[in-house]
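In this view, the complex is presented without one of its protein chains, the others remaining in place.
To keep things simple, chains are lettered A and B as they appear, and every chain counts its residues starting from 1.
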Amino acid sequence: MSMKAVNRRSFLKTSLLGGAAGGAALFGPWTHNRVYAAASDKPIRIGLTHDASGQFANSGQAEKRGSEMAVAEFNAKGGVLGRKIETVWMDTETNPQTGTRVAERMITRENVHFLAGAVQSGTANAISQVAQKYGCVYFNTNSSSPTESGANCHRVKFVWDGNGENFSKAAARNAINSFGNNWLLIYNDYVWGQNTNAATKKVATEYGATVMDEIAIPVGTRDWSSVLLKIQQMKPDVVAAAVGGDDFKVMRQQVHDMGLDRNPAWINNQQDWPDIFGLGADAAFGVFGTTWYHYLDLPGVPEFVKQYQEMYPTTRISVPGNVTYNGYVAMRELLRVVEEVGSTDNMKVIKALEGRVMTAKDRMQHFDAVIDANSHQVQQTIYLAEGNAKPRDDTDYFNILSWSDPEAIRSSAGDECKLESYADTPSYDQG
Amino acid sequence: MTLPAMQYDRRETTAWITRPILVMAVVFATLPLWIETVGLYQYLGVEVLIWIVFALGFNLLLGYTGLPSFGHGAFFGIGAYAFGLAQFEVWANLWFCLAAAIVVTGAFGAVTALFLAHRRGIYFALMSIAFGQIFYFIASKWTDVTKGEDGLLNIARLPADFGVAEVSIQSNTALYYFCYAVMMVLIVLLWRLTNSPFGRTLRAIKQNETRVAFIGYPVRLYKWAAFTLSCGIAGLAGGLFAMAQEGAYINIMSLQWSGTIVLIVLIGGGFVSFWGPVLGVILYFVARDILGAYTEAWLLWFGLMFVVLVMFKPDGIAGMWRGWVAPRLRGRGATTPAPRPAESRS
Partner (left out) sequence: MLYDLIPHIINGLALGLLFALLALGFMLIIGVMEVINLAHGSLFALGAYVALAVMVPDGGLPYAFMEPYYALPDVPRYVIALIVGPLVVAVVGAGLELCLRRTYGQDPLYGLLLTFGAALVLEEGIREIWGSSEYYLPIPRGISGGFIAGDLIYSTYRIYAAIFAAAMIGLLWLFLNRTPYGAIIKAGAHDGEMVRALGHNLSRLRLFVFAFGAALAAIAGIIMAPIWGIRPVVGVDAVVPAFVVIVLGGVGSFWGAVSAGLLVGLVVGLTAAFATDWSLLSMYLLLLAVVTFRSRGLAGKASVLES
């Protein structure tokens, strides 16, 4: 693990040499050549909208690796419908303004058939609005705001990650029995935090917990000492935290530093792999959720890890995590559906995806997953984990505690989703 | 200790329409016809126009009055929210919503300016950062209104109602021409304003605020007015941007974007030229699209360019044009040397 490997340009180069990304990834506007070939051998172009800068640069690049793995897999088998798959990637910079522009460019200039990639909900929303306007199918791979498949759902958008509500449901049920009744809720004072906190509160009170207080933490908080002192003074059994992004990293560090990571019991929402990798098992504190882990005892998992390592031998994150996994399974499913319906026509693809059941075995999870036809969210297994006291190697940070059936932790945010009708969604097919 | 001055030929300053305005009008009128041929796309044109509007308004402060605001992105964002909220909550009419964006943002600017108008230089810069941050935090926290990081979504590109006919600006090209019309009107108005007695007073304040105050001008009032007006224009740009993106997002209000607009205007040569902001915006967006396609480190190169420019040619592109290109075009050497910053020691 040398630092050289982190350099993003060298990463890009390796992925290109590996033939995964296809030649298009680095095409600037001036050197671009349109493909005027017969429809049958014209490549299928997929626009990748993964962040490479801004707050979620790391996660964006992790999901990009997943998307490219699936593409490489299909290209190795001869493509889809006998056509090669080409990807065009542009940095969306964790920024809605850039997201809008990139989506416009992907659709109107790069003529992509499909779009995939997002971590931050604002950026995902910006991309999905443009996608819906043109009718281009868009996969939101990793943004976990409940509003993504709730109030802000779209006919062309499919949401592949579990959302904040799924995670809090999975965690809350188990925690009350194990840790006690007096709960303190802390959350980042923005949409994701507020929604997730509301869901946690609802579930916790349903199961008989007493909510002592709810503390809203401003986004961008760098010093947690006052809050941590206050938590100690209140003496809760459980602190349920919906804190995200950089704030979570800083909080984790300061909780750890004060030695508060064991008592009280911490319930964190979701721990994304790129946010923790490299920091050691110590950094995983409390109980948290994830959709996948590279030491799940399931068939196919070791092979997938090996496939990742072969494709990205120099990447700093040496094993795939949940973010890469989501990127991979989403892209794989998209390509399978295109193969099945025999076309890149958006309506055919959308209809095939809605209600689609994916088996547990195929997705390397414990339960079957299904794409909800009404909210377009993938209902999937959620794992609860804690820091691993007995790691088997230096990547083994998590100890998986339990897993929840998708039905048991279904998010109610989907009720607020009103998809555009088929008729109101423009038909879109780049041929 | 002064900033370079804006110097224009008298023939230009008394005219309503000048040669550069005509060049602007022609270049941007034809842009949708050739933008795809050169490998770009229509939406980029829309964004460039909107940022030109924003940057021109910003330069009223930076280039004309010498006030470095590092919190202006906040007002751009407020304009976008105001446009969206006016559309959803009051009356979904293009003119009304744009007016609301201008008036609401102008009002926020007017209140902010009460705290800022008596500040100078660095103190002004810092206080503008503080206000920008305050607005950013409120927008981030007040999710019922702004929808926080999700964004205020589904803002429509409202049809332009001219009484006799209603013109749709739904497509990128139509929206482009609408923004084009707005920009051209704004350019002519700003050109007149900056060459009016009001504009000349602002320029004098930039050169020497104390002296202007001694002569008896109400300097604070002028600075207040310049700030408010500049915020109003930022609001207009924000309103247009809300339509372009069909949403209003919080990111634009962050410190980073407030800094970006300073960078853009300065690189273009906002200190010495009315047209500096235009040049800066074009350079920034084209560089971003082209460099950005080749390297993720494009901001590194852009930053380096900025540093070198501040060191060697703080008059920016407009200054280079005046110093090197324009005299040759005229074919008789340098008639009006580009104004240089005074070299006096502190």
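As a working rule, a residue touches a chain if its C-beta (ideal position, glycine included) is under 8 Å from a C-beta of that chain, and two chains touch if they have at least 3 such contacts.
These figures come from a predicted structure and were not determined experimentally.
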Which residue of A:Leu260, A:Ala330 or A:Met364 touches the chain not shown here: A:Leu260
Candidates B:Ala15, B:Ala99, B:Met127 or B:Val145 - the one touching the absent chain: B:Met127
Positions on subunit B where the hidden chain makes contact: 1-3, 66, 68, 115, 118-123, 125-127, 129-131, 133-134, 137-138, 141, 209-210, 255-256, 259, 262-263, 266, 297, 299-300, 302-304, 306-307, 310-312, 314, 341-346
Where the unshown chain meets subunit A, residue by residue: 1-3, 6-8, 53, 55, 57-58, 189, 215-218, 220-223, 225-227, 229-230, 232-233, 246, 249-250, 253-254, 257-260, 274-275, 277-280, 283, 316
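To be clear about the criterion, only the chains that are shown with their structure count from here on.
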Interface residues, subunit B side, partner subunit A - complex: 36, 38-44, 47, 137, 140-141, 143, 147-151, 153-154, 172, 244-247, 249-252, 289-290, 292-297, 299
Sites on subunit A touched by subunit B in the complex: 8-9, 12, 26-30, 32, 52-53, 90-91, 95-97, 100-101, 104-105, 108-109, 120-122, 125-126, 129-130, 133, 145, 147, 152, 189-192, 194, 216, 218-220
